[in-house]
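Shown here: the complex without one of its protein chains, the others still in place.
== subunit A ==
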Amino acid sequence: MSDVAASPGNTNTASAAPEQMAWDSKTRRVVLLYVPLACFLFILLFPFYWMTVTAFKPNAELYNFAEHNPLWISSPTLEHVYHLLFNTAYPKWLWTTMLVAVASTFLSLLASTLAAYAIQRLRFRGSQYVGLAIYLAYLVPPSILFIPLATMVVQLGLFDTPFALILTYPTFLIPFCTWLLIGYFKSIPYELEECALIDGATRLQILRQITLPLAVPGLISAGIFAFTLSWNEFIYALAFIQSSESKTVPVAILTELVTGDVYQWGALMAGSLLGSLPVAIFYSFFVDYYVSSLTGAVKE
C-alpha cells in the first residue's frame, strides 16, 4: 500500500496507467497477499506444530526450556505414543469415537437427504415452515439441550453406551446437513427431474438415479462436516458416557490423561495428534468434492 500512496500518481490523473500497474506490482502482492497469508498460516498451523513437537519430546526436554530449545526436539522419542497405545485404553477410545462418528454421520446423512429433498422439491403445504423449524432446531445450543436429552438417554437405558451418542448427535447434525443439502439440491436443475418424470421414473428412482449421483459433492461435504462435528463433540460425550473405556477421544484424553493436577503433556499431545489424523486424512481425500460443493453448482 505504502509504495502507491507515496507515488505522485495519486495527484496526477495523467499517470493513471502506471498507477494501475503498481496495483499489480510485486511489492503490492507481497504486502497485501503473501504477508497476511503467512501470518494466517502461522497462527493456524503453530498449534499443530507445537502438538507434534510435544508428542515426540522426552519428558526431560519437555519440562526444561532453559537447556533445550522449546521449538525443536533434540532426541525424539516414541515413549508417549507407546504409553498411550499400550498403557491406556486409547485404541478403545479411538474405536468408540470412530464408531460413533461414522454411525451418527450415516444416520444424519440418510435423514437429511430425505428431508432436504422433500423440502426443496416436493410442493407440500408448509414446506417452508418445516425448513425454518429445522433451522431453528439447529439454533438451540447443545449446552441447554443436553439436560432434557440426558433424561431421555437414561430412560431409554442408553446411558454409558455408544448409542447414547449415536442417537443424540443427529439432533445437531441433521439440521446442519439438511440446510447444506437444501442449498445443494437447489443447484441441480429441476428440469432433469421433470425429464426423468416423463421418462417414467418414480420419485424414489429420481432421487436414487438422478439427484443423488449429481449431489455427491454436496453429500460428501455434508458428510465431512457431520463426521468432524461428531468426532470433536465434547458436551454430550462428557455427559452421557461414564465408564473409562467407553469414552470418546476428546473427553478421554482430558479426563484420563490429566490425573489430579498432573498433566501428562506428552501423552496428551500424542493423543490429540493421533486423534486429529483421521479427520485430516478424511479431508485430504475429498478436498476436491468439498471445494466444488461450496463453490460451484452442477454443470451439464
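Structure notes:
Keep this in mind: a contact is a pair of C-beta atoms (placed from the backbone, for glycine too) under 8 Å apart; a residue touches a chain by one contact, two chains touch by 3 or more; residues count from 1.
As a convention for this text, contacts and distances are computed from a predicted model.
The chain not displayed here is annotated in its UniProt record as "Sugar ABC transporter ATP-binding protein", chosen from "Sugar ABC transporter ATP-binding protein", "Nitrogenase iron-iron protein delta chain", "1,2-phenylacetyl-CoA epoxidase subunit B" or "Sarcosine oxidase subunit beta". Residue in contact with the omitted chain (choice from A:Ala66, A:Leu122, A:Leu139 or A:Ile198): A:Ile198. Of the options A:Leu214, A:Ala237, A:Ile253 or A:Ala267, the residue whose C-beta touches the omitted chain is A:Leu214.
Touching residues on subunit A toward the chain that is not drawn are 189, 191-192, 194-201, 205, 210, 213-214, 298-300.
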